[in-house]
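Omission of a single protein chain aside, the complex is shown with its protein chains in their original locations.
Let's look at chain A:
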Amino acid sequence: MSISDQDQRKDYMGVLARARPDRLAALLPDLPDHTWLRAPEIGTTMVRGRVGASGAPFNLGEMTVTRCTLQLADGAVGHAYVQGRDKGHATRAALIDALIQSGQQPEVTTPLLTTLRTEETERRRIRDAKAAATKVEFFTMVRGED
């Protein structure tokens, strides 16, 4: 896999992991035939931080994660690691990964990812705008002669 393929895969897997499970279910109601190489499994990831933001790593606490690996009829394999405990979320993320890896159904996967990206960007834009509205504008008052 070339670096750019890897970057692309990394990018859309992140989008799929952050998607809301119900939204993904609405965008991909029909699941292509697949067999499990690893059925959806709920577990955790230990989240690490760094001392002083940039020093030694430390263990902050865990988060729930669901993972699975599946195979399409043509042999294409898809993986998913997604936040939370929704097995349908992990299944759909792995299916989309498999479809993209085998170049199948771009008419499904491309608009789906575009929609998720657009919605995520919009959610973030609104949050940024709310934060910006609470930014303090200081007024300096001058006292005395100098």
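To be clear about the criterion, a contact is a pair of C-beta atoms (placed from the backbone, for glycine too) under 8 Å apart; a residue touches a chain by one contact, two chains touch by 3 or more; residues count from 1.
We take it that contacts and distances are computed from a predicted model.
Set against the options "Carbon-phosphorus lyase complex subunit PhnI", "Branched-chain amino acid ABC transporter permease", "L-lactate dehydrogenase complex protein LldE" or "ATP synthase subunit a", the UniProt name belonging to the omitted chain is "Carbon-phosphorus lyase complex subunit PhnI". Residue A:55 is the one among A:55, A:103 or A:144 that touches the chain not shown. Mapped onto chain A, contacts with the missing chain fall at residues 6, 9-10, 13-14, 17-18, 41-65, 67, 69, 79, 81-85, 124, 126-136, 138.
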